[in-house]
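One structure, as structure tokens, below. Some questions next.
Note that one protein chain is taken out, while the other chains of the complex remain in position.
Let's look at subunit A:
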Amino acid sequence: MIKVLKPGLQTTVQDQGRRGLYEIGMPPSGAMDQFAFRVANLLVGNHPNAAVLEMTYIGSELLFEQDTRISLTGGNIPPKLNGQSVPMWETLEVRAGDVLSFDFVRSGARTYLAVEGGIDVPLVMNSRSTYTLIGIGGYEGRALAAGDVLKTGDLHQCKVAAGTTIDKSYIPSYGKNHEIRVIVGLCSYRLTEESRQAFLETEWTVTPEANRIGYRHNGQRLKFVEREQPFGAGSNPSNVTDLGYPIGSIQVPDGVEPIVLLHDAVTGGGYATVATVISTDLNRMAQIKTNEKVKFAAVNLDQALKIRREQNEIFNRIAESLSS
């Protein structure tokens, strides 16, 4: 059992996500940084879909009531065990009575805690991920609160020795200026030529409205091509007839403040989506903080698939290095 002494700002139980229900309007939720999530599970020998804790900006204070092993990956919110600094991206031994706490965030935005066996909460539509907007999944459908008691599950597959770590070259570093790769479309034709260019050239600033649902960016106003309002579309030039929103798609309501839709977002609607963040860079989006800078860089589908293959190869090499 793990007792929550302090929850942090928004700590939720997440796994790889509630997949396969998008067509009924159910977003996947799940760990925002899937790379950090997967490595966290590897480092404690868990099944790849074991649930972890995702902590945003402020870490939790947790009392372990059992001996176990844990790992911490993702954004650098410096962890401490009984007040002593401990490393991230490493298998850590924890004893009953130990308290895990964190310093102020140094870099990145989200830290993942994996525990041997995974966090045990009921499966809802085949996933343990928390979707707070409608209050399902995770721990009672909400972020953790002080006094909650977490149980660990049976998704432990193999013992990983304490002190096991991954090659340093695989550990991402998180700066304050981010280049996020996108595929332009589906509705980019709705922007003027000038604004299509401006979208890619502007250094956008992430506003305080940046969470698991989406990230809003401030920069400059984008203009849409004049048109006759189509049947079924809203009257604003940024409206189109409803369409499905890919995860990572970017809409610009009224041309003001592009919003990148993320894992807890609405699955469709009537705003023109001007580009979509490629899947590997959704992990990097997860580590961006309010006030940091984002530039969107256009890639094509072949490049995006190549980047994804390379990222998968890195993950496979990490998995191999831990199993040998």
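Everything that follows uses one rule, which is that a contact is a pair of C-beta atoms (placed from the backbone, for glycine too) under 8 Å apart; a residue touches a chain by one contact, two chains touch by 3 or more; residues count from 1.
We take it that contacts and distances are computed from a predicted model.
The complex appears with one chain absent; UniProt names that chain "Biotin carboxyl carrier protein of acetyl-CoA carboxylase" among the candidates "Alpha-ketoacid dehydrogenase subunit beta", "ABC-2 family transporter protein", "histidine kinase" or "Biotin carboxyl carrier protein of acetyl-CoA carboxylase".
When the full complex is taken into account, the listed residue touching the unshown chain is A:Asn291, out of A:Thr241, A:Asn291 or A:Asn312.
Only one of A:Gln16, A:Ser29 or A:Thr56 touches the absent chain when the whole complex is considered: A:Thr56. Of A:Asn211, A:Asn236 or A:Ser321, it is A:Asn211 that touches the chain left out of the display. Residue positions on subunit A in contact with the hidden chain: 9-10, 56-58, 104-105, 208-212, 289-291, in rising order.
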